[in-house]
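Before I ask anything, let me first share the structure, which is written out below as structure tokens.
Excluded from the complex is one protein chain; the other protein chains are retained at their positions.
== subunit A ==
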Amino acid sequence: MGDVTTQTSPSGGDPVPNRIHARPVPRPGRLVAAAVVLVLAAMAANALVTNDNFRWDVVWLYLRDVVVVRGVMWTLILTFGSMAIAVVLAITLAIMRRSDNPVMRWVSWAWIWFFRGTPIYTQLIFWGLLAVLYPRLSLGIPFGPEFFSFRTDDVLTAFWLALFGLAFNESAYLAEIMRAGLTSVDPGQAEAAKALGMKDGKILRRVILPQAMRVIVPPTGNETISMLKTTSLVVAVPLTFELTYATSAMGNRQFLPIPFLVIAALWYLLITSILMVGQHYLEQYYGRGFGTTTGRKGRGKGPGGRQAAIAAAGTVQVDLAKEVTP
């Protein structure tokens, strides 16, 4: 932008002597459409605010109730805990899928096949029944000696089962997202790094992953938001202190289900909004150097500034791949 503005008006005069001042094309349809949509929106707002059955007084009274806030806390712990475990698992699975070792590839494929192929609710019930299936768990050599064993109920409480149940399921989806991200990076990048003498691990960490993140972050943000709401299914384990179950139990006790549903919905909306802000900044960070966002350095100098101005005008198709390797 910088050079464009400096070129335009050094002395305040218009550098375009014959600038066009034309009347825009009349578009009455736009006004009508906007009016219709606004009326519909007003009707919806009216229906929400004026209907006493929503019991907004109850909503307000219990919005920051200690049970509700504790429910929010558990929901957040489950969301971020399971996503963190799932990300680590997914990176491992995605790298295994690309491995030269057929055993690695096959195990990764089977894991993804199983956890994507069965409903999360079924999986969570299954994890809840783990203690019935295996009253004692032990670590040892298959068909051989055991090193130590413990009672399943003592160690794997409902919380841990719910956390890992959610994480295992999520890892299968994230692994596919990561694989797509890794494959999206031009193979020439790995080749250039190889030619410089970098080893495979370094190439992955320093060259491939940072570029793959641009593709990985948006759907992963989506998955996080989705996970926030999937945590409400852990009642299948059963784990009963997260937001949905806590609020609906309160609503049933007081014979006022609707305001408590609204409370839960408001909290979910608030957290989702915060997550969206975070995602925006992550996308900006990993998009650096990729044309669409200017990034933190070298803003608006040289051909990049002109190119950015042309791209910002939105009149030309921006091919991201072409931007990197013209």
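Quick notes
Criterion: contacts are C-beta pairs under 8 Å (C-beta built on N, C-alpha and C of every residue); 3 or more make two chains touch, one makes a residue touch a chain; residues count from 1.
In this section, contacts and distances are computed from a predicted model.
This complex has a chain not shown, and the name its UniProt record holds, of "tRNA-specific 2-thiouridylase MnmA", "Thiazole synthase", "ABC-type polar-amino-acid transporter" or "Sarcosine oxidase subunit alpha", is "ABC-type polar-amino-acid transporter". Considering the whole complex, the residue from A:Arg30, A:Lys199 or A:Arg253 that touches the absent chain is A:Lys199.
Touching residues on subunit A toward the chain that is not drawn are 186, 188-189, 191-200, 202, 206-207, 210-211, 286, 288-291, 295, 297-298, 301-305, 307, 323-326.
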